[in-house]
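A protein chain is absent from this complex, but the other protein chains hold their places.
Showing chain A:
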Amino acid sequence: MRLLKMVPDDTNIHFLKWRLPFFIVSALLIAASWALVLTQGFNFGVDFAGGVEIQATFTQSKQAPVAELRKEVRSLGFGDPVIQRFGADNQVSIRMSLPKNIKGDDAADKMADQVVNSLRAKFPDFHRDYKGSVSGKVSSELFSKGLYSLLFAMIAISIYIWVRFEWQFGVGALLALFHDVSLTLGMFALTQMEFDLNIVAAILTIIGYSLNDTIVVYDRIRENLKKYRKMPLPELLDLSVNETLARTVMTSATMLIALIPLLLFGPPSLFGLTAAITLGIFVGTYSSIYMAAPLLVWFGVTSHSFVPTETAAERQDRIARGEA
């Protein structure tokens, strides 16, 4: 049996030739993402918006009575609920934000109990699977914690890359991360999928994992910079990206293979998290080839960027070979 090869040997794609158009596309995508985020906003879940979320199964019905449900919940005077199918046909998720005119830190909790009680009374086969109530106080804390964790993670990781490589690589990694995070956020603003704590976890995961590919490419660039000191940079970057292409594709493939069954068959509450990570893997793979590597050209990385790491013996070798 022949072994599988995702990327044929001696692949030589001139990625860097198209760096400017692709960079413009990336920049436009980032801009579009932020425009979406700013104009559409997110569909925040109760974690970040505060309010009530109820998941329920109508045990005796084939289909959840969404219209009656909406009417009943609306009649309680807390405003319009967001009602979505969640899992099977007879399962729904009901989400409500806290009306502005209701005060008190325990208002969300009281509201949740009231909604559940009235639905129980109205629909005999109503079975509550989940009830969550988050007060405005808690949700704003969760929101700022989530935001801080994302910012700190991006900065901490960039500093690590900067220490391990050179500043150009650190900035390149940071921009690649910014690209990945922006596009993921843009996706959530576009699809209006629920944005909750799980999504912050997903984005942090993307920040951690999208860099894996970038690091593999950077590691090879560093190696080649020391090896081929006279090669023009775009050529060297192309060589490095091509040499590591099989790895980039394979590592992303294994992640996708593991995640896609979770996306298809996993519990509905994990759908958002899995979808975000899956998207992040695509975006991250793209950005490690078209953001992280080409940026080094513009930042002017040269073989001299690593000269301090050259040992005396290496230097003698180099001089002996007659290189500058």
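Quick notes on this one:
Quick note on the criterion: a residue touches a chain if its C-beta (ideal position, glycine included) is under 8 Å from a C-beta of that chain, and two chains touch if they have at least 3 such contacts; residues count from 1.
Methods note: contacts and distances are computed from a predicted model.
Protein name for the hidden chain, per its UniProt entry and selected from "Cytochrome bc1 complex cytochrome c subunit", "Tryptophan synthase beta chain", "Protein translocase subunit SecD" or "ABC transporter ATP-binding protein": "Protein translocase subunit SecD". Within the whole complex, the absent chain has one touching residue among A:I30, A:V241, A:L273 or A:L295, and that is A:L273. For the chain left out of this panel, the touching residue among A:L76, A:I102, A:V171 or A:L197 is A:L197.
Interface residues of chain A with the unshown chain, by the touch rule above, are 3-6, 9, 55, 57, 87, 104-106, 108-109, 112-113, 127-135, 137-138, 142, 145-146, 148-149, 152-153, 156-157, 160-161, 164, 197-198, 200-201, 204-205, 207-209, 211-212, 215-216, 219, 223, 243-244, 246-247, 250-251, 253-262, 264-267, 269-270, 273-274, 277.
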